[in-house]
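A single protein chain has been removed from this complex, and every other one stays in its place.
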Amino acid sequence: MNFASDNTTGAARQVIDAMLAANDGSQPGYGNDEITLAVEQRIQDIFETDARVFLVATGTAANSLALSVMTPPHGSVLCHWTSHIYEDECGAPEFFSGGARLIPIEGADGKLDPDDLAEKAAYGQGDVHMLQPSALSITQVTEMGTVYSLDELRTLSEIGRKHGLAVHMDGARFANALVGLGCTPAEMSWKLGVDVLSFGATKNGALGVEAVVIFDTALADTFAFRRKRAGHLFSKMRLLSAQMAAYLDDDLWLKNARHANQMAAQLQAGLKDVAGIEFPYAVDANMLFPRLPDGMSDALHADGFHFYDNRWAPGICRLVTAFNTAKTDVDALISAAQKHAG
Amino acid sequence: MNFASDNTTGAARQVIDAMLAANDGSQPGYGNDEITLAVEQRIQDIFETDARVFLVATGTAANSLALSVMTPPHGSVLCHWTSHIYEDECGAPEFFSGGARLIPIEGADGKLDPDDLAEKAAYGQGDVHMLQPSALSITQVTEMGTVYSLDELRTLSEIGRKHGLAVHMDGARFANALVGLGCTPAEMSWKLGVDVLSFGATKNGALGVEAVVIFDTALADTFAFRRKRAGHLFSKMRLLSAQMAAYLDDDLWLKNARHANQMAAQLQAGLKDVAGIEFPYAVDANMLFPRLPDGMSDALHADGFHFYDNRWAPGICRLVTAFNTAKTDVDALISAAQKHAG
Amino acid sequence: MNFASDNTTGAARQVIDAMLAANDGSQPGYGNDEITLAVEQRIQDIFETDARVFLVATGTAANSLALSVMTPPHGSVLCHWTSHIYEDECGAPEFFSGGARLIPIEGADGKLDPDDLAEKAAYGQGDVHMLQPSALSITQVTEMGTVYSLDELRTLSEIGRKHGLAVHMDGARFANALVGLGCTPAEMSWKLGVDVLSFGATKNGALGVEAVVIFDTALADTFAFRRKRAGHLFSKMRLLSAQMAAYLDDDLWLKNARHANQMAAQLQAGLKDVAGIEFPYAVDANMLFPRLPDGMSDALHADGFHFYDNRWAPGICRLVTAFNTAKTDVDALISAAQKHAG
Partner (left out) sequence: MNFASDNTTGAARQVIDAMLAANDGSQPGYGNDEITLAVEQRIQDIFETDARVFLVATGTAANSLALSVMTPPHGSVLCHWTSHIYEDECGAPEFFSGGARLIPIEGADGKLDPDDLAEKAAYGQGDVHMLQPSALSITQVTEMGTVYSLDELRTLSEIGRKHGLAVHMDGARFANALVGLGCTPAEMSWKLGVDVLSFGATKNGALGVEAVVIFDTALADTFAFRRKRAGHLFSKMRLLSAQMAAYLDDDLWLKNARHANQMAAQLQAGLKDVAGIEFPYAVDANMLFPRLPDGMSDALHADGFHFYDNRWAPGICRLVTAFNTAKTDVDALISAAQKHAG
């Protein structure tokens, strides 16, 4: 029973079926096929704007390529200190940008603190001895499972814009945030000032595909060359595109996200009444970060539940639900927790 | 009827089936799953040595990551001027190596000329004003469809070794060369002095997977970090590994390559007697570079045959056969050529 | 009357005279001249060890080239958050290292906190998702004017070493620290575990020359190529070397540093009794960071004293003395402060 990550599961059946269908016959390579063209159009439709769309296979590639067109090598990228780009990409943003610096920003609940952001965004501007603040990266859903409200996003984006920063959103769990807020994709992105979005699908039912959606199309000029040059242009691109097409068809992405969020909500509802379990963080999407009483984590692991517990404050563990998390697994985890709390 | 590339087709059914099977259930991410571990072992077995094995999804990623551990930023990589790394990767080797230079080497038939190689390998060694020759990259099958003999490979590798160069083989079509020569994988690689091999599968039946096989294991220390940092470590890695496992199972890779080579041989046998068609290059694997008489290329295109004809000497076109090229398509192309020559 | 920086003055007369003398006649270029060879030997003698020595013209070049041989691109460099490499080099360490990350470490008085260092040095080691802690950079004299004791240096260096970090010392003001501690150059560097030293001369009487002294000579193999490749190998190298030779001859470097430190001590002695002036930081070398009462900074500026006051905590200004600071200027500053405090 897996609550370790929304990455450890496979892909949704619809996604695999679409790959199978796309596999037949011959198609031009490197994204010049009909499926790719259609999916780019589809994403423009969903976002209600003429964005440029580029597919890649991993979230790290999406984020790093996105940032590489948003900062010069002598620039800096402001991001939360828990963010994936700062903590989990082994310096990929530095590599792709030619050595730009990531500046960690403070903030509770995995959210950027506006005051710290404003201070760092102004710091060193125009001083030739200092890296130039150039981009702001916002993670939605945050790495602590919280979701920014539209107002919170607007505040951050306006701070960035005021200081001349391009605004990036790491939307590895974009769908989970979207269904949580109940707004449109446009409202949660370019209408708030997002210039480039990493639009994730892998964690929510795809095998391995993400879209970089460039709303500020002036930033898109060099993207295709950068993608190729990084080895991220696939010859059999239609097999990425088919995944994304299936992901978007019939609102599969929204359905998957709703399911994952519901499982998370039910898990929280069951756990919050267990003696000794606390929830220091709001559960806004599909990740829970409860504090477990002493010994419970080990006991649950012994019961066969997989999850991480060694990376946060003492006692804090991370439970992640996915598009295909079974209700029975949720119930089993709650029961086990109740048993160990007894 | 497609003869444009072995990239424009889909994947073999066995490969897709293996992905489907691997898709069920949960597995640790990022290559810590059982399928990945097994396929790394399988490749060691096939090559009869304790090489380090890393899977990536594209040939450009394989080549560039491989070269990045073989040259310092102030080094140079010697390669044929027609090679994929020089002509078709938009500077990826430069990007991954931190700015090393690719030095184009002359040579007929797509093969490195030993004399030019020896001269360039010695050039500037130890001179602080000059880039230091550090790696030799050999493409097998060459980009002109020819296959180096083992003796030719040994000659080149020994020149490289004599001057302290690490030896890379771009084996995007490794299987096609191997069945052409009828030797073992070990004989065509590390036994000849190859230090790092890009072992291709995508062009020969996989969806998108290549293995970097590092025979000189001292070069492997930083590879995992470099792969992650380039966005080429897949969270759902087992879906790459499953492709490679199926590719190797039951000698699928060798069967696929034999078929492609046979189709190429039959195509050549049929075309070589057509009036006006010449074969300036040996057809050693699955690519043909015939010179067509005036107008035939356009006529064949009009008949619905896809292939490239605008990148080589006047009149030269490229015909590529694949693991699933139909005998009927080969016959159709021969008939059409005969008709237009008539 | 200038207390802004030890960079705003010119060079010592002896240094200029040596350049004039070296300017005559012809000498081999690019460091193959006798003056360069002699100065490299001289530095080995001073440090009592067979270090490799490379001259460059700026401190940023020295630090960045030094670090570039101490960390891979996927590594991180741990340094104080006030350090020159973090704050004042516009990302040069990132550029020269190919994208390594600088991790800011906490600590009072400009000194690295051993506990924070130990935690960050261990963080992420061996985890492929994280940058690998690879180097520790210690600034001696710190950017807050304090000087580490030998025990403090040993503690930091041992933490670094325990976690496999190479140890760098930014010694832009090495001489000022050395005469403060009254130890030998060897005792303040390699005997404590320093692997690579940026040995500054520019701030202490040279026109523009710094030595990178590589005690761990295994790190020196690629240095000459990196220096050339960064445009820091001078054709008329003897004119850098002559500066360094004069700087070391007759203990000019130590005399200059002693003078600067004495001027700082006298300045502190005079200012500490002025009403409203406090010294939150120890004055261990040639920099003072007093807190001035409201309005005094502006008043002193109006009197013609140059110094910075806008970069630190409120009220804090920086006063720097140099090898040629006049006693009369020190007295004048004290008198002016007394006047404004009255």
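Some points to look at:
Letters A, B and C mark the chains in the order given here, with residues in each chain numbered from 1 onward.
Going forward, contacts are C-beta pairs under 8 Å (C-beta built on N, C-alpha and C of every residue); 3 or more make two chains touch, one makes a residue touch a chain.
Keep in mind that what you see is a predicted model, and the values were worked out from it rather than measured.
Listed residues C:126, C:182 or C:231: the one in touch with the omitted chain is C:231.
Looking at A:10, A:98, A:160 or A:180, the residue that reaches the missing chain in the full complex is A:98. Of the listed positions A:132, A:146, A:176 or A:324, the one in contact with the omitted chain in the full complex is A:132. Here one chain is not drawn; of C:24, C:151 or C:294, the residue touching it is C:24.
For chain B, the residues touching the chain absent from view are 73-74, 76, 87-91, 94-95, 97-102, 128-131. Residues of chain A that touch the chain left out of view are 30, 72-74, 98, 128-129, 132, 222, 224-226, 228-229, 233. Interface with the hidden chain, as seen from chain C, comprises residues 2, 4-5, 7-11, 16, 19-20, 22-30, 56-62, 64-65, 89-92, 95-96, 202-203, 207-208, 225, 228-236, 239, 306.
Criterion: only the chains that are shown with their structure count from here on.
Taking each chain's centre as the mean of its CA atoms, C is the chain most distant from chain B. Between the CA-based centres of chain A and chain B the separation comes to 34 Å, rounded to the whole angstrom.
Chain geometry summary: the mean Cα position of chain A and that of chain C are 42 Å apart. Centroids of chain B and chain C (each the mean of its C-alpha atoms) stand 51 Å apart. Annotation for chain C: residues 73-74, 98, 128-129 touch two or more other chains.
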